[in-house]
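Selected chains only, in their assembly positions.
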Amino acid sequence: MTAISPTTSQAAVRDASIAVAEGRAKARLRRRHALVIGLRLAILVVFLGLWELGADHNIIDPFFFASPSGIWDQIWVWVTEGTSQGPLWVQIYVTLEETFLGFVIGAVGGIAAGIILGRNRLLADVFSIYIKIANSVPRVVLGSVFIIALGLGMASKVALAVVMVFFVVFANAFQGVREADRAMIANAQILGASPFQITRTVIIPSAMSWILASLHVSFGFALVGAVVGEFLGAKQGMGLLISTAQGAFNANGVFAAMIILAVMALVVEFIITRFENYVVKWRPAPFNEQGT
Amino acid sequence: DKITIIVGGMEKQIYLPAVLTQQLGYFKDQGLDVELVNSRAGVEAENELLAGAVQGVVGFYDHTVDLQSKGKYIQSIVQFSQAPGEVELVSAKHPEIKSPADFKGATLGVTGLGSSTDFLSQYLAVRNGLKPGDYTLLPVGAGNTFIAAVKQDQIQAGMTTEPTIGRLLKTGEASVLVDMRTPEKTKEALGGPYPAASFYVQSAWLEDHKDEAQKLANAFVMTMKFIATHSAEEIADKMPKDYYAGNRDLYVQGLAGGKAMFTPDGRMPADGPPTVLKVLSTFSKSLQGKQIDLSKTYTTTFVDAAK
Amino acid sequence: MQLQPMAAEKLSQAALPADAAIAIDDVTLRFVTPDGHMMTAIRDFTMTVARGEFACVVGPTGCGKSTTLNLVTGLLRPTTGNVRVMGSPVTDISRDIGFVFQADALFPWRSVIDNVAAGPLYRGMPKAQAYELARDWIARVGLGRFEKHYPHQLSGGMRKRVALAQTFINQPKILLMDEPFSALDMQTRTAMQDELLGLWSQQKSSVVFVTHDLEEAVALADKVYVLTAGPGTVKSVYRIDLPRPRVMADIRYDPKFVEIAKVIWNDLREEVQLGQSRTLQTGH
């Protein structure tokens, strides 16, 4: 019995010190989180403060560049009294719907095209030149072509959002497929995978971080596409709100609408990041961030 | 030194005097170095002018009134047209609309909300006994998108300018409901002349640059006289080919129909500004409850002095 | 044919039998080097593995052993010559083949069990059955506690064992293995060797096994190929006539084994020294 007792106590000491170490690690994480939030807020406050000051002293002409307080007033009016086109949330909803449809169609199309061309060299050699041509078409011109072809309804805005998203996603999906590790593909082939199974279980997972990177940036682009579409002609939506505000020399209105758009983008960004963390949970942490 | 002027669409017939002056070489004759910059969005042009990046703008007169309500002073020094040059077209699919009084329940196309076409359309409706809310306004821009909106029956009627008018008339997809291309018909529709296309500058700039302003006025007035004394054909010949690359006949035809809107001497018609104020103050939120000094929105001094 | 009075019979390369599991016939393979020249990796290479035969390949590093295996799988195509597997020319990757790569080729986004179950799932086995089988094989390679781990959370030797389970689970007719056991400790290695021999005799599969450990080669093989230093070609082939079944833990102490190993070792050493002196000459 006496022989065992020192070992037990030694183990107890170890376990206690591990608990302490883990507690310390957790506290460190919490502190870091607080630091990040604090810094973000600090930057925001400094930025808005300088802007407001500049506007007050006419260094930044609020007629052109608005002022934070003016923007806030405008948002408040829109929230409480609605906009000239109806309640604010309807405008947000309309734009969000167009954006979302365009984003999904563009992303799915871009991923599909990227994978198909990435997997098939001949198709890639033949078609990539046409994709490059399409990508150099100015979107604003495309906008009027879409309005002629698809009308002034939702379809033309969605189409514009699609063409904003498609090329970015395509380029990344295509390259992601090309970068897939050849040893891994060979292994899957030998294990008995059909070309389709290889695409599904090897190519797509390895291109995933490429695709996700493009989705991050392209949701913002989809939003831009939808807004530009509304700019060119619409009954409702954030783009029309901006266009009206611009026409009335209402800089506060223009900036207020842009801030609402930014908040929309951030919310969706948050969702994409969640999805990303779920998808790439297999990924090794960098050295030094491992263990506890 | 160099003078930069923004034109709200160089290829538009309503702004034709700007490019024509350049083409005729009148600026050079005055010893001016003028650079024309195209900008289709009127707001952009005004913002640039206010920011002091350019010296003048060729655009609609009503902006001078609107901007005064926001505490910014700009003045028209040469008035190009005494009619808006706009036409309210009605789609061939809707023969039941015979006058603005039939707009009830219809969707009216305008170039943009808050634009001149917006105010003019509403004014036409109200003058014919309708209330705001009886009709819907849809911003469809000009040109192709306007035509597409008519074709797709998204608007039953709409206000636009040449060459969109000519195109729709030619294909028979629309007909003229209210014509505001001549001073007479404008008076009939709005109750007075409606000064539209003009050359305006910042009042502050004008103070210090009387000399340049005079030279500019000289050049433009000569152009106005040229227009008054030449046929549409002859004017079209002077314009860059790209402006009528689509269809020259249509261009000439439109010009012949709309030539009458131009003032013969660049002078502001005396009863014009009040009409504009009347139209604007009925609908523009920013004008409501504001006192507008119309005498600060234009001047005929330079036109008068022009030889 | 030079017959030798002992178990290690040196064979001359006879005409290729038509029914061989693997037949590499006078193959030359050249790569483009960075400076645009061609480099011959293997030259006039001929090798046959009969059905149910266990062949080991030994040779100095860089002599073309991995290249040879890649030719059999169809991942590389010969510049000249033919490669036939089960009697028909290699055009695409065959489902009958199992290949344990020299380098890591696990799927990093799949846990151990998903990696091991990949083969059966690809081949259409129902999910439940595939996972049950996978669990079985994971236990056989001694990784029962690590089913849910991802490859980057395993040690080098553990990853290699996952790769073995991934290949063995398919019970391939033809098994190609490129230094599969070099990252394992002696004890685990012996266990894996026994596992391999069991699979082989039960499946009657044909095996090509590349190793640097000559003793391992002799202990496992029916036939040992000794390659020359690059450009690789077959220097000699030995038939190993040790009785089966062999028990890995004991066979090394068999005097016949020691004798065979010594003969091949002398043959191989000659070659390796040749290769070294050649690189030293050309090394600046």
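As written, the chains take the letters A, B and C, and residue 1 is the first residue of each chain.
Here is the rule we use: contacts are C-beta pairs under 8 Å (C-beta built on N, C-alpha and C of every residue); 3 or more make two chains touch, one makes a residue touch a chain.
This is a predicted model, so every value here is computed, not measured.
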item	value
Number of copies per protein chain type, counted over the whole file	A x2, B x1, C x2
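One rule holds for everything that comes next: only the chains that are shown with their structure count from here on.
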item	value
Partner chains shared by subunit B and subunit C (touch criterion as defined above)	A
Chain ID, smallest distance between chain and overall C-alpha centroids	A
Longest centre-to-centre distance from subunit C, chain (CA-based)	B
Separation of mean Cα positions, subunit C and subunit B [Å, integer]	85
Euclidean distance of C-alpha centroids - subunit A vs subunit B, Å	42
Where subunit A and subunit C are represented by their mean Cα positions, the distance between them in whole Å	48
Residue list for subunit A, restricted to those that touch at least two other chains	none
In the complex, subunit A residues that touch subunit B	61, 63-64, 84, 144, 147-148, 151-153, 232-235, 240, 243-244, 246-249
Interface residues, subunit B side, partner subunit A - complex	41-43, 46-47, 50-51, 66-67, 70, 72, 112-115, 136, 138-141, 143-145, 147-149, 152, 154, 285-286
Sites on subunit C touched by subunit A in the complex	73, 75, 93, 95, 97-99, 101, 103-111, 118-119, 122-123, 150, 152-153, 166-167, 170
